[in-house]
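All protein chains but one are shown at their positions in the complex.
Letters A and B mark the chains in the order given here, with residues in each chain numbered from 1 onward.
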Amino acid sequence: MSTVRGDSVRAPRGRAPHFRAPRLRRLPLHAGAALTVLVCLFPVYWMITTALKPSRDIQSSDPHLVPHSWTLEHFRTAVNAPGFAQFWRNSLLVTAGAVLLSLLVALAAAYAVARMRWRGRRPFVLAVFIAQMAPWESLIIPVYIIARDTGMLDRLLTLTLVYFMVTLPFTVIVLRGFLATIPPELEEAAQVDGCTRLGAFRRVALPLLAPGLMATSLFGFITAWNEFAYANFLIIKNQDQRTLPVWLSSFQNTFGTDWGATMAASTLFALPALAVFLLLQRHVTSGLATGAVKG
Amino acid sequence: MSATEEHAPPRRRPARTSAPPAPPRRPTRDRSGPWPYLLIAPAVLGMLYLLLYPLARAVLISLQDFRLRELISGDAEFVGLANYRALLTDPRFWTVVRRTFLFMAVNVALIMVLALLVALMTERLGRVWRTVVLSSLVLAWAMPVVAATTVFQWLFHSEFGIVNRALTSLGAHSFERYPWFAHGTAAFAILVTLVVWQSVPFAAITLYSALTTVPAELHESARLDGAGAFRILRSVTFPLIRPIVMLVLCLEVIWTFKAFVQIWVMTKGGPGDATTILPIYAVQTALSRQRYDLGSAASMITVVLMSGVLVLYFRQLFRQENES
Partner (left out) sequence: MKFRLLAGASSSLLLLTTLLTACSSGSGSDGSADGSGGASELTVWLMRDSVSAAFQKEFTQAFTRAHPGIDLKIQIQEWDGIGQKVTAALASNDAPDVIEVGNTQVAQYAQSGGLADLTGKKADLGGDTWLKGLAEPGAWEGRQYGIPYYAANRVVVYRKDLFRQAGVDPAAIRTRQQWLAATRKLNKGDQQGIYLTGQTWYALAGFIWDEGGDLAVQEGGKWKGALDTPEALAGMRFYKELQALGKGPKDADEANPPQAEVMAAGKVAQIISVPGGANVIAEHNPRLKDQLGFFPIPGKTAGKPGAVFTGGSDLVIPAASRHQDAAYTFVKELTGDTWQKKLALAMSYVPNKTSLASAVASDPGAAAMAVGAAEGRATPNTPGWAAVEAENPVKDYMTAALTGGDLAQEARKASAEITRAMNSAS
């Protein structure tokens, strides 16, 4: 049975007639797409080419779109910088831990909010929204004090918990939004067919949630992956526990910043997010929802 | 399972959507028992300890005379509302508040319009183009904030930036060595561009994800009924994705209200105060001048102001909940 569904998932989504418009009529559409890609990628392109330019061409008084000469020297500097592997490991652990924890916790909460009726639901939703507005820049001092008084300074676990909390409200809200677009009738029908409530959720709603899960985990990933202030403030003496964003700042020196190496490091640093997306994007683009509803 | 899918009535929904706003489906009423509470328990516990507790400490700090000395020694003197009074009577603070609202409004409007356009466009693209567009969106989104900010700073550098060079070679000679960051309005505009550039990918991808959950049959049937493209968008597509549009809108309000890193790295709030919005003001006060008390108070006021904007959203949210 699941094979059947798997097939329908992979099938291209049904196209309304206007999608089959002749080539010429799709021209503005493709022009728009090209423009979007161009605008999105230009700064990224600039970052990558900066990483590949010799230092003297970076910020030269005669800027060029295409670098005149190329070098891998900056990537070598970045990879050979002390602690490279260590900081990668730290960032990966912290990020993965925070994202997974928040996905699990949020999925449970979002289900309770979207599918069940209980006293206190409304205050809970309100609380989650307020949590989303939390002024994290200013909570850094109280968080620091609490961590200090409980002996949690200098530990990756503290960062994991903070990032978990930063991403949790968002994850709950978005998953709840996605759940709300999935007709509960689907699950009810499965329950009629003899599935348990959990089974119905697992078999019917969860696959439909894939785009939501992707969007939220990507969000969590990028947020935690990029965070600097807490990583800088809460990891003090134990330098082996530093994360990548803090490490990125090590290419600064008293005479300015080694921008080539910084951009090379940033490029390497952005890659995991892209990898995560490419891994998950099938879930978004295959039009899961349509497939299931259409049956 | 196949039964499920047969039961799902795709044709029933157009009728419902003709009466917007689309109400979320009726939550199951039966035998919830202790389950919902067990399901939210981890989230509630997390929020209590990791958020509410620090927040309470922050409120306490905002009511104390709390500077570096107090941070080190641990005890601080209670001063009541003195910090709030100091802020609210400072004309500079009110200018910052007005600027924050302007910044938020301009950004959110641009982000929502552009993201919706990109999402609608992406949905109409073929598989290859769609993957290309989505991947570039993700790349833009994944670019480290500091790197993105630095690149924007370079692009607009007065001597070495490619923007001035391009404008000059296009004949706009007034842009030769134009010092973008010397002028408040120009610096503000560059920051808006940067924030919009960074925010559109998330909004567009989320809206696009929502669009893919709209059954194509709805479009087909509406088309058969003779509706034009815009009409379909307004009365079929939009009502269905409305909850997510509102959600994205609400999140973007919150995020642009809290925009910090970009501004801090690029202009530190300058020139003058031209790009100082509330979070910058709070951090300048708290971390650079080590007035943690005033910084905390400024953040609390920020939260209150933000809630003011979002009250409208909450009201709508609860109207939906009541209908269900």
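Keep in mind that, in the parts below, contacts are C-beta pairs under 8 Å (C-beta built on N, C-alpha and C of every residue); 3 or more make two chains touch, one makes a residue touch a chain.
Predicted, not measured: the structure shown is a model, and the values here were computed from it.
Every shown chain that the unseen chain touches in the whole complex is listed here: A, B.
Set against the missing chain, the residues B:Leu45, B:Leu68 or B:Ala172 yield one that touches it, B:Leu68. Taking the complete complex into account, A:Leu93 is the one of A:Leu29, A:Leu93, A:Ile146 or A:Leu268 that touches the chain left out. Of the options A:Val39, A:Val79 or A:Leu153, the residue whose C-beta touches the omitted chain is A:Leu153.
Annotation: of B:Ser158, B:Thr193 or B:Gln316, B:Ser158 touches the absent chain (contact as defined above).
Chain A meets the missing chain through residues 2-3, 5-6, 9, 55-61, 93-94, 96-97, 100-101, 103-104, 144, 148, 153-157, 160, 202-203, 206-207, 210, 228-229, 232-234, 236-241, 246, 249-250, 252-257, 259. Although one chain is not drawn, its touching partners on chain B can still be listed: residues 67-69, 71-73, 153, 157-160, 177, 179-183, 268-272, 284, 287-291.
What we mean here is this: only the chains that are shown with their structure count from here on.
Averaged C-alpha coordinates give centres for chain A and chain B that are 15 Å from one another.
Those residues of chain A lying in contact with chain B across their complex are 1-2, 4-5, 12-19, 29-30, 32-33, 36-37, 39-41, 43-44, 46-47, 50, 59-61, 63, 65, 104-106, 108-109, 111-118, 121-122, 124-139, 141-143, 145-146, 161-162, 164-165, 168-170, 172-174, 177-178, 180-186, 188-190, 192-193, 203-204, 208, 211-212, 214-215, 218-219, 222, 226, 228, 245, 248, 259, 262-263, 266, 269-270, 273-274, 277-278, 281, 284-285, 287-290, 292-295. The touching residues of chain B, counted against chain A in their complex, run 1-10, 24-29, 32, 35-37, 39-40, 42-44, 46-47, 50-51, 53-55, 57-58, 61, 71, 117-118, 121-122, 124-125, 127, 129-148, 150-152, 154-155, 157, 159-162, 165, 197, 201-202, 205-206, 208-210, 212-213, 215-217, 219-220, 223, 229, 240-241, 243-244, 247, 250-251, 254, 258, 260-261, 279, 282-283, 286, 292, 295-296, 298-300, 302-303, 306-307, 310, 314, 317-318, 321.
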